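All protein chains but one are shown at their positions in the complex.
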Amino acid sequence: MISVTRKSHFNAAHRLHNDDWSEEKNAEFYGLCNNKNYHGHNYDLEVTVTGEIDKESGYLIDMKYLSGIIEKKVCDRFDHKNLNLDTEEFKNLIPTAENIAVVIWNILRDEINPDFSISIKLYETQRNIVEYSG
Amino acid sequence: MISVTRKSHFNAAHRLHNDDWSEEKNAEFYGLCNNKNYHGHNYDLEVTVTGEIDKESGYLIDMKYLSGIIEKKVCDRFDHKNLNLDTEEFKNLIPTAENIAVVIWNILRDEINPDFSISIKLYETQRNIVEYSG
Amino acid sequence: MISVTRKSHFNAAHRLHNDDWSEEKNAEFYGLCNNKNYHGHNYDLEVTVTGEIDKESGYLIDMKYLSGIIEKKVCDRFDHKNLNLDTEEFKNLIPTAENIAVVIWNILRDEINPDFSISIKLYETQRNIVEYSG
Amino acid sequence: MISVTRKSHFNAAHRLHNDDWSEEKNAEFYGLCNNKNYHGHNYDLEVTVTGEIDKESGYLIDMKYLSGIIEKKVCDRFDHKNLNLDTEEFKNLIPTAENIAVVIWNILRDEINPDFSISIKLYETQRNIVEYSG
Amino acid sequence: MISVTRKSHFNAAHRLHNDDWSEEKNAEFYGLCNNKNYHGHNYDLEVTVTGEIDKESGYLIDMKYLSGIIEKKVCDRFDHKNLNLDTEEFKNLIPTAENIAVVIWNILRDEINPDFSISIKLYETQRNIVEYSG
Partner (left out) sequence: MISVTRKSHFNAAHRLHNDDWSEEKNAEFYGLCNNKNYHGHNYDLEVTVTGEIDKESGYLIDMKYLSGIIEKKVCDRFDHKNLNLDTEEFKNLIPTAENIAVVIWNILRDEINPDFSISIKLYETQRNIVEYSG
């Protein structure tokens, strides 16, 4: 078993807000992240694919194919977007880094050979990072 | 003459839009950055101060003082904000990285000993960077 | 299961010396790290917490809470200190990167919800790194 | 159980080409990496060793010893080399990042105490990474 | 006056060899870099453009235009190439990092508005860097 990782990135705006909570509770719990006018991040994304090397090609997976899938299915969808307003995925899901990582994992799970396991590492800032492996 | 540099950061949402242009021209010129619902960035900020070493202390400027000024006057003002909606500075100024750098330079120029020259380096992303020295 | 990681840092002096060994053996084994006058490092610390997302908040753990605990319990204790002379933890324990990582893990294990597992990654330099998960 | 990681690097040229395939298939499959005149990379290498701390020294493994082994057995062998032409290892093995990681793991497995498990992380570029643990 | 910088990268093989020198002198002077079978690098490139902000757009230069020029004129020309064998520029010029920086500066000088000054920063490795401003 071997793993390959591809780094990508996208920039987006978001707001953390639970519609079932009062304004006061949202402001207290999420702090600055609750700003009603949104704030934003440069999201750095690492996608790791694990499986067996193909003996013939010496590849686990073609990196051009993998990076193409990530660009088309993840980055094009979220880059330069307002996650709360411009995406289907976060219409009813709070766009915390944790939830964004889970959403990306689910998107890519449908696109990548099921013989491979996949893992997502998402940097919301250089100091706050989330990892999800399904 | 010696220079000291302090790195800080803030996260913000913004939109690039010239009110004097048509919607079509804005969309064509600014591309994804014109998204009416905003997008965002992790802005990394380097402030460089240049002058003569104080022989007695061995400091050019006390880094705790410098980082305190940057936090209070710049980061607290812009962090987790929507630059277009939440700040006075960008009510009538397009928040391009160039303009943000000039605004930060002007803010800090008023706060730092005029015997020192200052320079701003602003990373909008890890690949797009602006520098301004007045 | 999901993991979140928070990066912090502290600067400290230390010396590697086993009191049960001769001066010669210490000098030979630890080399430059045995310098009796101490040397020092910028320690970069990554704390990873693993568990289940709280559906209501979309958080695994509040990053402000986590970073506050790390600052208060770890960084304030070790930052700008001589690990051998200024701390209780290394009075009788050699402050190798391995032992520092174990000490930090034990400190944080007492502070973080036992439903979560925790892991420590400590960079003594950018080329020498230790990881400990209990 | 604790892990220590040492970072090293080497620069090399390589070409991806399967001698059992036609020129057309090689060109189509490997793309630019198939260039008959070679291209090259700065390979960043992280070697992770996992085991139990030696209570007496506070070390898992002496980092000077570990870095010496990596320099002598891996970097000296591959640094500033053409992997296809100048090395025994890739005479009959396509030097993909995956295969290079496996080769390095096998080289180091013979050199490091079998009580320790080892893992290799190889950065072919800052965006393409391979990990192998045997 | 303000500066904007765009980062790009390309991977290439090269060999340092002066045809006017003996094999012995080449081997002694260039060391490992003289390997007749080539070695290679991940070249990180920063292009800095300096001039006056356009008041209307808030841009010095459109970053999409700048990055497009760099990709088309520099990266496509050198990426995954053997600089000695596959390029016109280094047929009769030794591809040291210094010479590569000068060649890139000359290529871009012809493409960018002469009202702007330009500067090149080229990382041959993360520890060896060249800067050229014409």
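A, B, C, D and E label the chains in the order they appear, each numbered from 1.
In the analysis below, a residue touches a chain if its C-beta (ideal position, glycine included) is under 8 Å from a C-beta of that chain, and two chains touch if they have at least 3 such contacts.
Bear in mind the structure is a predicted one, so any value in this text is a computation, not a measurement.
**Q** For the full complex, which residue in C:Asn82, C:Ser117 or C:Ser133 touches the chain that was left out?
**A** Of the listed residues, the one touching the omitted chain is C:Asn82.
**Q** Tell me which stretches of chain C touch the chain missing from the display.
**A** Residues 9, 11-14, 32-33, 35, 37-42, 79-82, 85-86, 125-126 of chain C touch the chain that is not shown.
**Q** In the whole complex, what residues of chain E lie against the chain that is missing from view?
**A** Residue positions of chain E that touch the missing chain: 16, 18, 20, 29, 31, 93-99, 101-102, 126-133.
**Q** With the missing chain put back, which residues of chain B would touch it? List them for me.
**A** The missing chain touches chain B at positions 1-8, 48, 53, 56-60, 62-64, 67.
Here is the rule we go by: only the chains that are shown with their structure count from here on.
**Q** Please work out which of A-B and C-D is bridged by more C-beta pairs in contact, and write that pair.
**A** Most contacts of the two pairs: A-B.
**Q** Where does the A-D interface recur among A-B, A-C or D-E, taking recurrence as more than half of the contact pairs being identical by residue number?
**A** A-C
**Q** Using Cα averages as centroids, what's the distance between chain B and chain E in whole Å?
**A** 29
**Q** Would you mind pulling out the distance in Å between where the CA atoms of chain C average out and where those of chain E do?
**A** 41
**Q** Quick one: which residues in chain B touch 2 or more of the other chains?
**A** Those would be 126.
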